[in-house]
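Every protein chain of the complex appears in place save one, which is left out.
Labels for the chains are A and B, by order of writing; each one numbers its residues from 1.
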Amino acid sequence: MPETVELTVNGTRLEVPFGSTVAVAVAIAGVACRTSVTGEPRGPLCGMGVCFECRVSINGVPHSRSCQVVCAADMEVITDC
Amino acid sequence: MTRKAQKRFDVLVIGGGPAGMAAAATTAECGLRTAVVDDNLNLGGQIWRGDSQASAPADAAQWASRVQSAGVTILAGARVVHQLEPGILIAETENEVYELAYSTLVLATGARERFLPFPGWTLPNVMGAGGLQAMVKAGLPIRGKRVVVAGTGPLLLAAASYLQKHGAEIPVVCEQASWVDLARFGLALFGQSGKLRRSLQLKRELARVPFVVDSWPVGAHGQTVLESVLISRHGRVETIPCDYLACGFHLVPNIELAQLIGCQILNGCVRVDDLQQTSVPSVFCAGEPTGIGGLELALVEGQIAGFAVANRPADAQRLFGSRDKLRHFARALDRAFRLRCELRRLPLPETIVCRCEDVTHRKLSQHNSWRAAKLHTRCGMGPCQGRICGPATQFLFRWNPDSVRPPIFPARVESLASMSPHLEPEPAEPIHSAMIGGQ
Partner (left out) sequence: MSVASYDVAIVGGGIVGAACADEFARRGMRVVVVERDVVGSGATGAGMGHIVTMDDSDAQFALTRYSQKLWQALRPELPEDVEYEQCGTVWVAADDEEMHEVWRKQEYYSRRGVPVEVLDSAKLQAAEPNLRSGMVGGLLVPEDGVLYPPCAARFLMERAQANGAKLYPGASVSQIGQRRVRMSEGEEIGADIIVNATGSCSPSLTAGLEVRKRKGHLAITERYKGFLHHQLVELGYLKSAHTLTTESVAFNVQPRRTGQILIGSSRQFGAEHKEVENEIMVRMLQRAQQYMPQLGELLIVRTWTGFRAATPDKLPLIGPSTQDQSVFLATGHEGLGITTSLGTARLLVDLVDGREPAIPVEPYLPSRSVKEHAHA
């Protein structure tokens, strides 16, 4: 089992511990997950997939709940969608 | 493109937390073809949420092992979105949609944290108590970070202990309940040896963490992320610089699926009889949706439901005593962590209440009902479907919630478009008529 996983967040390559969720990767990257309707930066609130604040685009699929997705090698994560 | 699969089981369990695992292991061990459906990637629900770095608690591992050995089918990463017809549920995963047919359904959908709005609560790094714990379990680095824990309920101490163990610095834990409430709750613990032991252990672990009562957050400050929290303490407001705020106000049952199916709901909980059967034939419910009661109660109710489904009433009845005792505790829990009215005054007019649609408290105050507010402000019309703002507005404005409509979770167009036409219904087996005859 590898120790880490490499993926990109907003084009920047990032290495995170194996088993981390995408929400964690975004947090480690130091960016918010999304921008709200009135322009506020937002990140995970509930941590269990019901609040939808952690939405990002994963491999081109928008509105993915990043707290429910485990990082996979070469994933492309784009925030603010 | 989505793949569609149709599956059939004797017993379908929705939710893979303690109640779901207990029910599924029980029915499968009795020879019934059983499946568990859960949105999360691993079993355990929230309280036994998989820790990517540590190992599971002993009882969690035990139940997981029983579920495995009994041959339960696990449908992970799947969320139920709709009911095709009585007896068939539709669940969606990243790439597939399932039509899941069952003879008996067990709803073990658990609970979620209750969030109350206060100025600044939408800042990144303000999370639930369970929410932050879940993120740390999922790999969020917390060592050396300052975390203020606030809100109400036993989850606060459990989360604080976990976070501390992983290196977080906890300046304070703020509980909105009063000493009197907590003392009464403490008395209730005396009847429950396991819980008492755990509580004392938590106390020891958190010995150096200040624990204050009659205290709650009144504001969160920061530019783009949280930088400090304002805490009210006996009328005074203190500013505490921190990296995270782990704040949740106890739990609310996840009853959306029960409502969709037509189960009778009372005071926000699913009504069940002695055998955990709901008002809908062949539909059972166990754990938090029947009333927030914690881990042990969920396990007991799950087993009772399992035995009832498997037509083993004697085995079910043997657990009634434990259930009674644990329900007594659940009632104490309810009373102890009631929300105080000061919390209604936390939001300012411009504080956002509905996070999906950024609807402010001021906008909501112009309406007299959830329905009116929803229609005119779109509060509750976002992807969370009212799961976050619903309980908040129920408390803030004393509004009653609406009925549910499908999908009970956002679902792809193609999933809903692929629902099959009417299937030949299987003859319903009256499993329980013998047991319930006495009612």
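Definition applied: a contact is a pair of C-beta atoms (placed from the backbone, for glycine too) under 8 Å apart; a residue touches a chain by one contact, two chains touch by 3 or more.
Note that the structure is predicted; figures quoted are calculated from it, not measured.
In the full complex, subunit B touches the hidden chain at residues 1-2, 82, 84-85, 369, 371-372, 375-377, 381-383, 385, 405-407, 410-414, 416-419, 421-422. Residues 37, 61-63 of subunit A touch the missing chain (whole complex, contact as defined above).
Simple rule for what comes next: only the chains that are shown with their structure count from here on.
Rounded to whole angstrom units, the spacing between the C-alpha centres of subunit A and subunit B is 23. Of all the residues in subunit B, the ones that touch subunit A in their complex are 39-41, 46, 49, 52-53, 77, 112-113, 115, 122-128, 130-135, 138-141, 224-225, 352, 355-358, 382-384, 387-388, 410.
Residues 16-21, 23-24, 27-28, 32-33, 36-38, 40-53, 55, 63, 67-68, 70 of subunit A are the ones that touch subunit B when the two sit in their complex.
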